[in-house]
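Can you keep this structure in mind? I'll have questions shortly.
The complex appears here minus one protein chain, its other protein chains still in place.
Chains: A, B and C, in written order; residue numbering restarts at 1 for each.
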Amino acid sequence: MANVKIPIGPQHPALKEPESFTITLNGETIISMDVRLGYNHRGIEKACEERNYIQAMYLVERVCGICSHSHSTCFIQAVEEIAGLAVPPRAQYIRTIIAELERIHSHLLWLGVAGHEIGFDTLLMYAWRDREAVMDTLAALTGNRVNYGINTIGGVRRDISPEQLAGLLKTMDVLEERTKYYIEVASQEITLIKRLSGVGYLAHEDAVKLGAVGPTARASAVDRDIRRDDPYIAYKDLDFKVITDTHNDVYGRTLVRVGELMQCYNMIRQLVAKIPDGPVTVKAPRKIPAGEAFSRYEAPRGEDVHYVKANGTDKAERVKIRAPTLANLQSVAKMMENNRLADVPIIIAAIDPCFSCTDRMVRIHDAGHGRQETLSWQALHTYSLDWHRKQGIDFKALNAKLSRRMKL
Amino acid sequence: MIHPGKMAREVLTSLFRKPATVLYPYVKVQMPDRFRGKIKFTSPLCIGCKLCMRDCPTNCITITKVGDKQFQAEFDLDRCIYCAQCVDTCPKKALEATAEYELAQLQHDKLKVIFHAEPTPASSPAAPAEHAPQSQPAIGA
Amino acid sequence: MALALFHLLIFPGFLFLFVFALAMEFVDRKLYARLQNRVGPPWFQPFADFIKLSAKEDIVPEKADAIMFRLMPVFALAAVVTAFFYIPMWGPQALFSFSGDLIVVIYLLTIPTLTFFLAGWHSTSLFSMIGATRTLTQLFAYEVPLFMAILAPALLANTWSLSAMTVFYDQHPAYAGLNVIGFIVALIALQGKLERVPFDIPEAETEIVGGTFTEYSGRLLALFRLAIDIEAVVGASLIAAVFLPFGFGLGAAGGFVIYVVKVLIIIALLALLRTVLARLRIEQMVIFCWKVVAPAALLQLLINLILSGVLRS
Partner (left out) sequence: MINANKAKKELAEKFGFDTERISVPRERRVSLEVPYDQFRQVLAHVVNGMEFRHLCTITGLDEGESLAFIYHVAHADGTVLSLKTRVPKTAPVLQTITDIFPDGTSYERELVDLLGARVEGLPAGHRYPLPDNWPAGQYPLRKDWKAEMLDGVYPKNEVKSNG
């Protein structure tokens, strides 16, 4: 076959969110790739300017479902820095616990998705089954499985009880056991290795040049981790290793993620052991004094960046969000080179893309007074009936027929 | 080391294990204590400060004064994101998060929940505390 | 005449095959789910799926060759059902047999794959055309090992008729034990024929949406799915007849039970295979088939050739 252009997306089974990749193929080999982003823009940056800080916090938390805590913490750090709030240490520890639990849940989720993309659904089912343990823990600690809503300006909304901390340790033991098993599977199952190694090669120099972040960069031996380089919340008190790998491919990215899982369990044990007593929140002013702050956060997918500019009112002047996937997407085209069509899903999945994070801005609907026409159930019903009537369906005859049948 | 079918033993033992699937909706899930479900409004406690309205990220709460020191609350559940910020904001604990989570509706208007003010002892006690307007579309109407 | 019609349409013909194939699909799906620690579908799910699909609208793509598009599912179904009649099931004698029916059965089992290719090609959609080319590439990889694996026992039995072969192994059950390599090769090849993990490359959902069947819907898709289900049963029956020729002396009822158990074992093995492996890439699949599976089949052929020489002399 001559060169063929294959659309992967905006709607495609391999993509869980709409985004468009157009791939030019020669036979099964990829020649080039073209990305069109922006299908998921919701206008969050602009909308943040129209909301007070409390409202904006919940909006920012919903930039992404998987790394919701990352975005809300990153945003709140910036706001707290501008306001000059000293967040109590216990609150910082609780934020860190939730952050690491989120990383565990995100990486296990990724492991399952990776399995699915290469047709290994069993891995998906098992990884997601085990992930339920983290989800349940998160639900117990914060109230909800996603969009935890634990943060508030000046601290956290809910304290963690000693029983919950003990339960946390037990969960960690179970998960550590399971992760060890997955490491074993990843290093021994031949079909898995065949599908992952050598795929999506990203050389160290390219990773640096194209600004890759997070596990994607670390799998290309870029030793960069915001938790260590620019410690925030409670990370400066923790002893952990930044996992890097020299495979430079999807297999390396898998090893980095499972390696990070093992570090997460350790970190949570340290956090539980060290958590100080005290209040979990300080009183925050409604109006934040003028100023600006730049905040970085190591989300499960990589470096998340928020810039907040305050102007002295209760609303932010400007909120800028750069999610990790946008930084990583630059390198995807490079990774695609000389790979097969069959590798496209796993290469895209290997950066753990989160397109809803990436795109934030398109149509602003004032939440208070939506101008969009919403059809009520009744109106929809009427519309459907009208449509069918126009198609020549006679409801009277149908109803008569139906009632005749019912009588018989 | 290479091992084809590495997961074989694991999957075979699964045959004799209970499935991990929760058979929802036949089996209901127990919500944690801190779960943030549908918000409940207790009218007598409300002082009408409207702080909840100001902090609600989606403007889904409307508190209206219906009488002397009497307030009714209207929730647009289709807008509510169940963050329970209003519960934290309320200075008088007039709002609380319940464990109710099965809130999906086919009819848009059922998502509007009104918590009427408690009737004063003098008036009729028949008014329901919670009320959602109902309307059923007729088939083929 | 009436009896022949009964055989063709009711038992062991179309109706039996329909019910049996869908029941086996249920077994496969349930087992797959249980192996993954899930609950799995209820027993009637394949039937419900079939009925639901049959009730849906058929959509033929505008640019597709409408006649080919509609004919292909029927062809696939006809081929697999025909093949079934030549396979001995609960007695050593098949419903129909003649000298050389082994070759005919193998060819009839190739036809569905060819119809998948033609169906995908005539859909003229990008995804289905890629699926179609992959189907064909894959066909060349597994078909030869399958041929060799099935011819090897035939060589030992010195016949080209499936029924005669079964009679031979029924009389010399010890010889059947020699065909273990062939059995494994045939299982792998059947997995490829059925386009299931690790060989579900032509319809890899995450890569090319629905592959060959991307454009199919409604009744036509229902027919295709039924054809694949029946192909699984026919393939399993063929492997059971060739490699597991035991338990024919138990009368009709006993023989039937033994037959169902054999098919169940093969379906279960195939389900296990697709549970524990990841999907291969097309070139990995071809390399695996030619470098591992084909030499194994050749080895079996060689063993049986030497053995039959020793036996005949």
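As a working rule, a residue touches a chain if its C-beta (ideal position, glycine included) is under 8 Å from a C-beta of that chain, and two chains touch if they have at least 3 such contacts.
Small disclaimer: the values here were computed from a predicted structure and weren't measured.
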### Query
Which of the visible chains would the unseen chain be in contact with across the whole complex?
A
### Message
Among A:I30, A:V305 or A:A349, which one touches the chain that has been omitted from the display?
### Response
A:V305
### Task
Spell out the interface residues on chain A facing the chain that's missing from view.
34-38, 41, 43, 45-46, 81, 208-211, 223-224, 226, 229-231, 291-294, 296, 303, 305, 307, 309, 317-318, 320, 322, 326-327, 329-331, 359-366, 371, 383, 386-387, 390
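Here, only the chains that are shown with their structure count from here on.
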### Task
Have a look at A-B versus B-C and report the one with more C-beta pairs in contact.
A-B
### Query
Using CA atom averages as chain centres, what separation in Å is found between chain B and chain C?
52
### Message
Taking the mean of the CA coordinates per chain, how far is chain A from chain B in Å?
### Response
25
### Task
Would you please write down the residue numbers of chain C that are in contact with two or more other chains?
35-38, 275-277
### Query
Which chain B residues touch at least two other chains?
4-7, 11, 20
### Complex contact set, residues of chain B against chain C
4-8, 11-12, 14-15, 17, 19-21, 23
#### Entry: Complex contacts: residues of chain C adjacent to chain B
33-40, 272-273, 275-277
### Message
Please output the residues of chain B touching chain A within their complex, sorted ascending.
### Response
1-7, 10-11, 20, 31-36, 54-59, 79, 81-85, 88-89, 97, 106-109, 135, 137, 140-141
